[in-house]
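Shown here: the complex without one of its protein chains, the others still in place.
Per-chain residue numbering starts at 1, and chain names A, B, C, D and E are given in the order in which the chains are listed.
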Amino acid sequence: MDDITTNKDFSKILNSLCSPNSYKKVMHRSNHNVPMPSTKIMGQIVEMMRAIIFPGYFGYSHLNLHNMKYYLGTVLDKIYHQLALQIKRGFCFSCNHNKTVCTDCTNRAINLTDSFFKQIPQIRHLLSTDVEAAYLGDPAARNPGETIFSYPSIYTLLNYRVAHELFKLEIPLIPRIITEMAHSKTGVDIHPGAQIDEYFFMDHCTGIVIGETCIIGKNVRIYQGVTLGAKSFPLDENGNPIKGIIRHPQVEDEVIIYSGATILGRVTIGKNSVIGGNVWLTRDVAPGSRIMQEKPRKMNFENGAGI
Amino acid sequence: MDDITTNKDFSKILNSLCSPNSYKKVMHRSNHNVPMPSTKIMGQIVEMMRAIIFPGYFGYSHLNLHNMKYYLGTVLDKIYHQLALQIKRGFCFSCNHNKTVCTDCTNRAINLTDSFFKQIPQIRHLLSTDVEAAYLGDPAARNPGETIFSYPSIYTLLNYRVAHELFKLEIPLIPRIITEMAHSKTGVDIHPGAQIDEYFFMDHCTGIVIGETCIIGKNVRIYQGVTLGAKSFPLDENGNPIKGIIRHPQVEDEVIIYSGATILGRVTIGKNSVIGGNVWLTRDVAPGSRIMQEKPRKMNFENGAGI
Amino acid sequence: MDDITTNKDFSKILNSLCSPNSYKKVMHRSNHNVPMPSTKIMGQIVEMMRAIIFPGYFGYSHLNLHNMKYYLGTVLDKIYHQLALQIKRGFCFSCNHNKTVCTDCTNRAINLTDSFFKQIPQIRHLLSTDVEAAYLGDPAARNPGETIFSYPSIYTLLNYRVAHELFKLEIPLIPRIITEMAHSKTGVDIHPGAQIDEYFFMDHCTGIVIGETCIIGKNVRIYQGVTLGAKSFPLDENGNPIKGIIRHPQVEDEVIIYSGATILGRVTIGKNSVIGGNVWLTRDVAPGSRIMQEKPRKMNFENGAGI
Amino acid sequence: MDDITTNKDFSKILNSLCSPNSYKKVMHRSNHNVPMPSTKIMGQIVEMMRAIIFPGYFGYSHLNLHNMKYYLGTVLDKIYHQLALQIKRGFCFSCNHNKTVCTDCTNRAINLTDSFFKQIPQIRHLLSTDVEAAYLGDPAARNPGETIFSYPSIYTLLNYRVAHELFKLEIPLIPRIITEMAHSKTGVDIHPGAQIDEYFFMDHCTGIVIGETCIIGKNVRIYQGVTLGAKSFPLDENGNPIKGIIRHPQVEDEVIIYSGATILGRVTIGKNSVIGGNVWLTRDVAPGSRIMQEKPRKMNFENGAGI
Amino acid sequence: MDDITTNKDFSKILNSLCSPNSYKKVMHRSNHNVPMPSTKIMGQIVEMMRAIIFPGYFGYSHLNLHNMKYYLGTVLDKIYHQLALQIKRGFCFSCNHNKTVCTDCTNRAINLTDSFFKQIPQIRHLLSTDVEAAYLGDPAARNPGETIFSYPSIYTLLNYRVAHELFKLEIPLIPRIITEMAHSKTGVDIHPGAQIDEYFFMDHCTGIVIGETCIIGKNVRIYQGVTLGAKSFPLDENGNPIKGIIRHPQVEDEVIIYSGATILGRVTIGKNSVIGGNVWLTRDVAPGSRIMQEKPRKMNFENGAGI
Partner (left out) sequence: MDDITTNKDFSKILNSLCSPNSYKKVMHRSNHNVPMPSTKIMGQIVEMMRAIIFPGYFGYSHLNLHNMKYYLGTVLDKIYHQLALQIKRGFCFSCNHNKTVCTDCTNRAINLTDSFFKQIPQIRHLLSTDVEAAYLGDPAARNPGETIFSYPSIYTLLNYRVAHELFKLEIPLIPRIITEMAHSKTGVDIHPGAQIDEYFFMDHCTGIVIGETCIIGKNVRIYQGVTLGAKSFPLDENGNPIKGIIRHPQVEDEVIIYSGATILGRVTIGKNSVIGGNVWLTRDVAPGSRIMQEKPRKMNFENGAGI
């Protein structure tokens, strides 16, 4: 390809892309030149969190009881500085879009990082219950450590539980980036606003969706392709969706939801219920219920070659 | 593991792998030693396109109105050279497999890169409508910028809209690589041949499939797990599938399709229709229709422990 | 962010994370300081396997008939050393969790690597049938090489077929890591224990789940979102799931299963059957059957704005 | 090495290293937590300068007259932001050490970066004369381009000429880092304060030293191992060397100094002089002089085996 | 540094740098867009040569007699393709500068790479004599392997011996790049044109210079800072140095030259001679001579504080 010279329409194309009409809706211009949060750094922060929460499984491979304190201290300190910087960037991005004045983003970021840090031991506690749930919930799991090291459920829940604490502190953008990272890797889309209690397990994971205002109790187990979504959402007078309305299911303790089930709207799935696969559900279910799809028909297909 | 020496059956295994019987169906040998397209470079090209389409969100973090022209000009120029080279490699791969004579691959690659470049402003325009659709279509979105920066729908559509323009130019392999990159990241498999009009939004994304001959109108919204697929495909006299037959749905303007719905074959979903979740559909739907699954039964499960 | 000093509760948080109560269930401590297997190295091993199985498509871009033997010999040798080391780490991890004495992990690892190596030519053979199945099974495929280079089905099956051979040798953890890598990339979760015969094709891939004790015959084709799972699993007297029970479907030769179908438990899908999309199936199906979902209803939705 | 546990004296050693007595003279603590300049970023800045000064030789390999402006504009902009940040860090480091109040480091850094930028065209002009001098000064040079691309003289002079402009602006630390980078690579130690006129050439380079207050005229050529150093330096009443005294040679136009010559103190080497190799010189030399070492003796060595 | 905007003189500076007057002498524009040779790739080629010449010391750490052939075959093949490409680039660069028509650069490059390859076994042979010379020449060397692995003499000579073979084939630019890489690392500047026979050793290395037309016999040992240079060079009628004149010393077998000695011009240092340190020599030396510097004086320095 040695003989490529520049495209002859190059200037015209470039001018078009640099005209305000073209860029105005798709260009980011901050108030004061703070760049966007770095997804690369965010990824490193989350991996450092994984090394903190599950020492010896992730991070330093020579971890032992003697060096644990030094290592965790160092990693925590790095998370602290890097997370505070990213949170600040998230604020500036948000201020910019909301056309509000962006004052004191740095201090707010530091204070919220302080608040988040207090939750780290509790995040580990919750994840330790999730590990137990994964081990008990999957006959193929040989030991709890295997679920920590290689199960997408635990991977996703670490991201979610970190993101949820940041979300509760009303930190913009950052929580979403964190859950979206897990979404990309495991196919599970948990909104950071969802509330999920202890001992939660998702088997196989791909395609699970858990919406912003979901509430999920203790000891719940769900399978791949389950949607806990919104049935509809009202628009305001300008045709924009009204933000922040409670619109997703509440799932009580001890519920199992099988693969592909879709549960929409603020309905309650009562304690101890079992929801069968591929079910479409938009109403409350009493505690202890068993819900499943109609039987499929046996039939002749129309085409010989396929379905 | 210091004491590993070489496997004693090593030569035998290697000889077996190097015998023509073993490699003939799985080895790539080009006509004239042009290597396969580089997926790594293709990935860089797509990320450069993202920096061109959404300046300030991706790419150079210090972008402003003063340096935009220089930066976009530089990145466009890099895309130009790298893309032309990859397109050429795609041609050579294809020529090789089709046992045709591969002449003038370089010039064809350059000319098609020229043609593709003219479409970049329009690609940005379409994506700006997709951004608006994402913002309006998801109550959890705080501002349009958030959807540009972190929504899998926008991520996927950039890959698709770039790949589609390359597909229209009958460039082999490259468009597929580009959409497969998004498929791997977001779980959305859009064939580059599909035709998708403006203001398209996919919520949650995972598991969506949109086939090669689909036509999708303006302002369509679909949810995770939706399949717009083929019902069956005819075989030729040798038992090979006949390529290029129109076999996927046409979805008209303003349609919403909820999660897990499967629509197969060249059926038309009329304007303004709503298709419910988990529906299996193989026939036309009139404009304005509302289609949904049978109600699930309440029932007793057979096993005490689970479903 | 220049003025961040250390969080004032830092010591307290760190002490909490370093207390045995906090870490005991989530920390990995090996018997003799062997680190966890490296997922990074495992990824490199699998990519080297891809270069061995599909020479010219992956790995060295200047591969030809003259240098093939040198190149494959070199890569095989690298795989040998690196894989044996990772297998040893897997043993040590496993010994640790089973509280067994870990003797001779190194020799066992080497012997099993020897055994695995003998299967590589057969792994390539099976994958070459999968390539043919992908080409014949997808009208959008232009040639078999395209499926090798860019289809998630082939990508996933290479990981699975390698992992399955390791699983048969009763190597712990490593097979699971390998299939989970494909799961993360393609959204297909095949347990390494599943038995899949030749000419297997998965179209679109995302959301497919194939359980540990599945048996799949020749020439089977399945679509995105298909689950071949367990219906339930018995618990032992302590409430732990009993491991190793046969609990997943057997799919006979020439079966097609369309997108979103869920088949649970040790049922048999008879030869030549076709299972329609979104079906929920927990019983045997006779050979040659055609099974599909109930027709969806046409209905009025409750809300004007959405479903 | 799997059985290494932690060193038993570990805590004692660590405590020793963390005691103020141990760290007080070797630890860097800034006034307000600004980190040290990044040598990695400084290296990138200098390489970007090389791409600006010698376009097509360094940096973008597809540079041509059409894309030059975009490319140079982009790289200049990147240099601008990165250099300003490093200059600021240099100020903060310096303020810290001088125990002065560090106010307005950011604005000073930006203003000085502005001033430096105005000199870039002149830096290129001077380097273009150096290229000509290298080509004319070395019979082994096949063309001027070869000296740009591979001669240590040009490599070193780019670093020096950039550093010198920064030094003239009284920017601390950064100029020294830049010349030290070249010192490490080519073995030439030019203090950024030295004043070197146009058409300067150093052949072979290794071991050349040019001190802070040297003045070198036009068209001077020097060889490896030449020192233009200080003869001595006075101490103040505390025994510290007095900084900033003029103490290095002045070399007038058209002078040649051969390898290993050492010229010390504020002496003047008159125009058109030639200084022979290995000479030790601490006094003025009149214009047009030819100075060389005493003839070596022919002699018997004391030892049979060597000297 | 969030508040940096673009430099206000930016356009003016950029325009200046983009004016033909500014760039004409310092910009590289090729005849047909072939980029400059890649120093990064050249570095990889040389490291691969090191792994070929000294197997087990460099390159693959699991090398043994079983896998050696595969490994060396693979690396040789990689060198072949990469080196041919770089040689071609060197030709195109040279054609460009010489304003000659650049035809058939590719084929010439391939043919010369073929020729070079035939010399690789001999290059290894010569280097094995250099290893022995290093071991015998340095009392601090514990074994020959240590000199291979860590002595700058061997490092430099590998680069030189490779470059010299390429130089003999009249390949432009590439040989110089290779020796300059060693120059930068070890401080030894050997022109690729120099002819150096077997069993050559340089102790400490830094500052050694060996000119283009030097001839060095067998079993020669030289120390740091030795120059074998040109005394002067004649100019042509245009004031340009005449290229290709024989102008450097000839050093016969078994000579030792101590540190800092400077020998200039086409003089002959007779067999078995010893040249003392810091000597300046511009005339022939008979075989068996011992030459050394005048005795230094004992004296009073002029300044109290220093020399």
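In the analysis below, a residue touches a chain if its C-beta (ideal position, glycine included) is under 8 Å from a C-beta of that chain, and two chains touch if they have at least 3 such contacts.
Predicted, not measured: the structure shown is a model, and the values here were computed from it.
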(Q) Out of E:K8, E:K24 or E:K69, which residue would touch the omitted chain in the full complex? (A) E:K69
Q | Selected from E:S16, E:T113, E:T227 or E:S289 as touching the chain missing from the view | A | E:T113
Q: For the chain that got dropped from the picture, name the residues of chain E it touches.
A: 52-57, 61-65, 68-69, 72-73, 76-77, 80-81, 84-85, 88, 106, 109-110, 113-114, 117-118, 120-121, 124-125, 127-128, 131-132, 136-140, 142-146, 148-152, 185-187, 204-207, 223-225, 231-235, 258-260, 264, 276-278, 292-294, 296-301, 306-307
Q | Sites on chain A contacted by the missing partner chain, in the whole complex | A | 60, 62, 67, 69-74, 77-78, 81
Q: Identify the residues of chain D touching the omitted chain, counting contacts across the whole complex.
A: 1, 3-4, 6-10, 13-14, 16-18, 22-23, 25-30, 33, 35-36, 93-94, 96-98, 172-173, 176-177, 180, 183-184, 187, 189, 191, 193, 206-207, 209, 211-212, 225, 227, 229-230, 233, 239-245, 247, 256, 258, 260, 262, 264, 274, 276-281, 289-294, 302-303, 305-307
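In the analysis below, only the chains that are shown with their structure count from here on.
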Q) By mean C-alpha coordinates, which chain is most distant from chain D? A) C
Q: With residue numbering as the guide, point to the option in B-D, D-E or C-E that repeats A-C in over half of the contact pairs.
A: D-E
Q: With chain centres defined as mean CA positions, report which chain is farthest from chain A.
A: E
Q.
Distance between chain C and chain D based on Cα centroids, please, to the nearest Å.
A. 56
**Q.** Shared interface positions of chain E, touching two or more other chains
**A.** 3-6, 10, 14, 33, 62, 67, 70
